[in-house]
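The complex is shown incomplete by one protein chain, all other protein chains being positioned as in the whole.
Chain nomenclature is as follows: A, B, C and D, assigned in order of appearance, with residue numbering initiated at 1 for each chain independently.
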Amino acid sequence: MFVFLVRRLLQAVMVMLAVAFIAFLMFRYLGDPVNNIVSQDATQQQREEVRQRLGLDDPMAIQYGRFVINAAKGDFGVSYRNSRPVSALLAERLPATAELVLVAALLSLVLGIPLGIYTALKPRGVLSQGLQIMSLIGISLPTFVTGILLILVFSVWLGWLPSFGRGDVIDIGWWSTGFLTASGLKALILPSFMLCLFQLTLIMRLVRAEMLEVLRADYIKFAKARGLKNRAIHFRHALKNTLIPVVTIFGLQLGGLIAFAIITETVFQWPGMGALFIQAVNFTDVPVMAAYLVMVSLIFVIINTSVDLLYNVIDPRLRTDPTRASGKGA
Amino acid sequence: MNAAPIKLKSREAPLLQVKGLKKHFAMSKPFLNRLLEGGEQQTVKAVDGLDLDIPRGQTLSLVGESGCGKSTVARLIMGLSSPSGGSILFDGADISRAPAGQPADIRRRMQMIFQDPYASLNPRWRVADIIAEPLRTYGMCASRQEQRREVDRLLEFVGLNAKDGDKFPHEFSGGQRQRISIARAISTKPEFLVCDEPTSALDVSVQAQILNLMREMQRELGLTYLFISHDLAVVNFMSDWIGVMYLGRLVEVSPAAELFANPQHPYTRLLLDTIPDLEMSKRDRQPAAGEVPNPINPPPGCHFRPRCALANERCRREAPVLRVYDGGVSASCHAVEEGRANEPITVQASAAQSLRAAV
Amino acid sequence: MTMSDTSFAGRLRSFADSDLFYSFRRSKTTVIAAAALALLFFGAIFAPVIAPFDPFDIAHLNLLDSELPPAWMEGSNSAYWLGTDTQARDVLSSILYGLRISLFVGFASVILAAVLGVFLGLVGGFVGGIVDAVIMRVADVLLSFPAILVALLINGVMRGILPANQHESAAILVLVLAIGLTNWVQYARTVRGSTLVERQREYVQAARTIGVGRLRIMLTHILPNVLGPVLVIATINLGMAVLTEATLSFLGVGMPATQPSLGTLIRVGNEYLFSGIWWVVIFPSATLAVLVLAVNLIGDWLRDALNPKLR
Amino acid sequence: AELRYAAAGDIYGLDPDSMTDSFSNNFLSHIYEPLVRYNKELKIEPALALSWEVVKPDVVRFKLRQGVKFHDGADFGADDVVMSLMRAVDENSPIKGNLPALKSVEKIDDYTVDLHLAGPTPLLNNYLTNIAVFDAGWLENNNAVKPINAELGQEGYTSTHANGTGPFKLESRRPDAQTVLVANEGWWDKPQHNLTKIIFTPIASDATRVAALLSGEVDIITPSPLQDAKRIAANPGTKVLENPGLRTIMMNFNMRDKLVDGNVEGNPFKDARVRKAVYQAINMDLVRDKIMRGKSRVSGMQIAPEVPGFDAKLNERFPYDPAAAKALLTEAGYPDGFQFNMNCPNDAYVNDEEVCQAMTAMLAQVGLNAKLVTEARTLHFKKAQEGQTDMFMIGWATLPMLDGFSVLSAMLHSPEEKLGTWNPGGYTNAKVDELVKKIDVELDETKRREMMVEAFAITEQEVAWLPLHQQPLSWAVRDNVEVVQTADDLLRLWYVNVK
Partner (left out) sequence: MALLEVENLKVEFPTRKGVLTAVDNVSFNVEQGEILGVVGESGAGKSMTGAAVIGLLEPPGRIGGGQIRLDGKRIDNLSPDEMRKIRGRHIGAIFQDPLTSLNPLFTVGEQLVETIRTHLPMSAADAKKRAIGWLAEVGIPAPDRRFDQYPHQFSGGMRQRVVIALALCAEPRLIIADEPTTALDVSVQAQIIALLKRVCRERNAAAILVTHDMGVIAETADRVAVMYAGRLAEIGPVAHVLQKPSHPYTAGLMGSIPRVGPRPKRLIQIEGSMPRLTDIPSGCAFNPRCPKVFAECHRIRPELRPVADGAAACLLYEGVTQ
């Protein structure tokens, strides 16, 4: 277990170094932040001054090294755009994204698993087939179009739900939560639905496929031969085995949710990290972009590690040797 | 190491000689685990010092429980994996370090037949292409026509129709597929065939066909076989010599008739006892005790000791070596050496207890 | 036993007789999906021939004709069946040409990903050792990173490497690379898994004992036997790739407006959703949805049909 | 009344000295005030200063308003002005370029200060409209006398707190989500608004912003996408406010020795006839009618009518005439046209990408093959400035100067140390250079204007740039909101009334 965590830690560090490196490679080509900082008619000399102050005239390798060293100390530098420490900016926006992603993830599980089970147990039912096709249509449209359509219907036409923002939030320490107010909860509905749509479909289809697979397994046949009740067979024996791949994919998809939050947050003006990242891209706010990418990769590593640990809970075969979990499928 | 146990009837040198052959698989944990958790490198001694001579034109069979290393021996001889020690001489040439297929002029003379007739033919290839592959690889045919003629001949030789060459393997039954494998194996006109459980996936009625075919081929083509099986009855039908393997080592090598008539090693006796007797129906046979031990951690001394009724202190301490006895029999057992095994061994005694206490 | 026939007609006949074709015929949705897909392909491939206008021929655009509604509506010009956009481009023609680009990006990136992934998976699975470890660690890292972010990164780097004045012309290749390089992992993992299994199969051992070379074994023996799942992944990924391109377009790094893909058309049209010029966004979106839906349905079917356990 | 206001982006922070972004600065001018400000007509009027006089050519004396209080209750006085102005031009200040001429500020008495300048500065007041006045004591107490030094990584107190003299006080702020202002009851000026509270929300997506207005979640949006005007107007309860703005959109020509992406030797754009051919090939009326939905103001000059230096005669465009354009090209030796690249931003101006696309189509009709590249503004302006384009689009509003000199000095003067910063194409005319230098120090308003018109006349004759139009301001509000729309596209909520 200890070894497992150490290995994950090393892996995490490597991933983050690589991500930061790629990020730096890329930023050089994203545009020139200086243009966004000085006023439009600033002189060449003023531009040079700014460039120098930001350390942009140093070679890439030095900039990268500096970033890595500072980042190790938890200092991601200062946003060019907001003149505030990047860590503060990210911390400010973390709750919004976290809550959005959490709700979307839960929604996708809470809806996806039962629907998947249903369609697996009744594969030929009209409702099942309808659900299957519906789910495919759901992922056949780009999410940004879905988002705008949701706004059009539920905000503009029906006026039921807000079209943007988080509603009222309540601060608990540095964490701001929208879970405790009616408007906050209302504001969550559309964005989290848009965000979860893809994962929902995925999980539903995955659960269905795995369930069908598991129901064909020998131990299910043997369970039937023992005369167990259908309920026990489906929901005890089959479901638990189904959950193993679902957990993997879910873990991987959680990363996807964070990334796709970029689009959801843009469409719904959700004040989270994704929106911050897009602003940073538009502004060439290098420190913010780099910190975001590094932080997101850290989150992924944490998620993946937790998923692997979760395996041990579900699968006794791994308890003795958690490294076996790393052989998970895509 | 002792001298090769098989006393040759002719003065001719054996076609295949295996000396002190070893194959150890490293089973260690990843580097990081060892670094942080300690623990040394573990190895599975799949083959652990094996001596064999196979005379030209004869059949030597290897029997033994699952995991005792039979297939590994076959793979080592064919060059499919490289030995950790020892040597393999084919017709006097050392091929123990040569990879499969090389050197071509020697490897061409040795071929292999596999266990699973369904898995040993590439399902996407036509039968004619499968059989022609060795011909092509060793450049044995001058033209495509010649190649095709040769394939047709081979198909008919193994009892199939020349037209079957255009079909795919899935269009054949298991027995027919094994015939195709055989046709492929003999296409290079080999002198030596390694057969790793060639019939264990087949039904008895088909098994009989294949075994008969192989015997005929031996007669007609003068082939030498290394035949691997876990079925002693099959081995009896096929072999001139039988080697009994236990956890990577040979425990007994004898002429076939001798082995059945007069088994020496307690393990051989145990194996013989597992053969159900068709004539004596509903007999309450006392089954062999215990399960195959873990090859990662074989007991010190004689590996068979935990299951052996004759084991004593010496067996615990000292690993026995293969000794030659009368009648071409050789066995590696302290009890045999000391003459303690001459009484009919009662494996049953221990077996009856361990039926309930088997771990 | 079926007679084997190597002639083309014979193969066709035996295909028509095969289980695959039978299960295809039996699944109505799949047949409809395939028909829709064939139609879209036809439209894309023959766009230069069947499109009423050439949206890239800017010299013939006349702003006066911009924003005409579809032909059945008032104030339309019957030459433009699905109306025109703000640049007076014929929407139908734009869709056909956009489809061409979307499909190209989709196919090319899927092929790139598949070729790369299959190759790396084969090599990793067959050679093993360090090579395998390196490939799989890189794959792990990529896999634990969301596709659009990776695509964004690769896109950024590619743009940086190319000289500035080629960005526009290379945009399509950059996208193909970005999406392709993001998606190879799935293929590599699958192929590696099957290769590990196939490698142990006796037909491979048999080929080795004959002395067939490694590369030859990989290509002629193992490859054909691991392609089934690859085909399934490729089909489903095709839909994903087309959508990814659209999403990247939304994030401003997709195809430029001068050679719009379906995604770009939707991104641009999206701004007109409220303004009454709905046809510039609805038609491309519908086309995209039909395309992805059809591809996914076929992929679904293919997965079931090729899965021996389900038969 | 409460006003819910949505714009396309959030302000960058709360410290007006930390950024040059005009949107942020404008928003902060509800909290912080300058010495002088623009009124509804964009004329300069006293704010915290009551009056000013030029004591010497390089010294200007300001009399300050008395009885003004900061939001925290502190009194306003000369010390505050001294500290605020020096803070703005501090060595590390990102905005020191906004007040280039200021050398020092001298306190004469509690309500009088002298500004010492590098030389005669005719545009001093224009510059000052953009400089916020802080409370000296508050800055000192909060360790914020120096502008925020980004490199040190400290979080400046002023970027999260605000204390000005303006008509509104900061109540709360969540970046990217919501900034709430409440009316300042003790404002020195007589309020022309009836607001008690302003709830400001950035909404980046155009569609979402419009949806928010249509669904009644906000009262005013800026900008409102042109294409949605019809929909908003048709919607009961909402209306669109549209006027021509100050920002003039124009195209720059590469006049260096070679084209970046051409198919001919040398650079045809060095020939004024070629530039004029491009000019005449473009039908800006059609662009206005179609792409800008009739809302833009076609322009022959690089500045808008509101900007000093404007001249109605010069604002006449050369007529759209493809035949003449072709003739000019033939005359210049390019009967079949040639290829070059053209760069446009796609997120900087109203329908920027569409305008460029339409232009390429029009240019194609006279045989010119413009290879259009549209990019995000960060990439676009980087390339533009580095001279990696043959033609690029830029919009110029002359803010905060609000004077033609801004264009002359930055875009038409030959590239030099402080001048010609936005002349990457390399247009040079000795006469223009000479005029620019004179205008810079001319205090006489009439003479300055004459010289400016003269310089513009020259550059226009030579087609130094290709002016296109002034882009429209487009805001949308709920019917009950009365708002003054000024040409600088800045929302001054202290003129807003909600019925």
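The working rule: contacts are C-beta pairs under 8 Å (C-beta built on N, C-alpha and C of every residue); 3 or more make two chains touch, one makes a residue touch a chain.
Given the structure is predicted, the values throughout are model-derived calculations rather than measurements.
One chain isn't shown here. Among B:Gln17, B:Ser96, B:Gln176 or B:Thr268, which residue touches it?
B:Gln176
Contacts of chain A with the missing chain: which residues?
Residues of chain A in contact with the hidden chain: 217-219, 221-230, 232, 236-237, 240-241, 314-317.
Determine and list the chain B residues touching the chain excluded from the picture.
Within chain B, the residues touching the omitted chain are 65-66, 173-176, 203-209, 211-212, 215, 230-234, 236-237, 256, 260, 270-272, 274-292, 355-359.
We adopt the following convention: only the chains that are shown with their structure count from here on.
In contact with chain A and with chain D at once: which chains are those? Just list them.
Of all the chains present, those in contact with both chain A and chain D are C.
Quick one: point me to the chain whose Cα centre is farthest from that of chain C.
B
With centres defined as the mean C-alpha position, give me the chain B-chain D separation in Å.
For chain B versus chain D, the centre distance works out to 89 Å.
Taking the mean of the CA coordinates per chain, how far is chain A from chain B in Å?
55
Would you give the residues of chain A that are in contact with at least 2 other chains, written as numbers and ranges?
Expected reply: 30, 148, 152, 278, 281.
At which residue positions does chain D touch at least two other chains?
Answer for chain D, listing residues that touch two or more other chains: 207, 211, 214, 347, 376.
Show which residues of chain D lie in contact with chain C when the two form their complex.
Per the touch definition, chain D meets chain C at residues 206-207, 210-211, 214, 225, 227-231, 260-261, 283, 286-287, 290-291, 341, 346-347, 353-354, 357-358, 360-361, 364-365, 371-376, 383, 388.
Where on chain A is chain C touching in the complex?
11, 14-15, 18-19, 22-23, 25-30, 132-133, 136-137, 139-145, 148, 152, 209, 212-213, 216, 252, 255-256, 258-260, 262-263, 278, 281, 293, 296-297, 300-301, 304, 326, 329-330
Applying the document's contact rule, which stretches of chain A touch chain D when the two form their complex?
The contact residues of chain A facing chain D are 30-33, 35-46, 50, 53-55, 75, 77-78, 80-85, 88-89, 92-93, 96, 148, 151-152, 155-156, 159, 162-166, 169, 176, 266-269, 271, 275-276, 278-279, 281-284.
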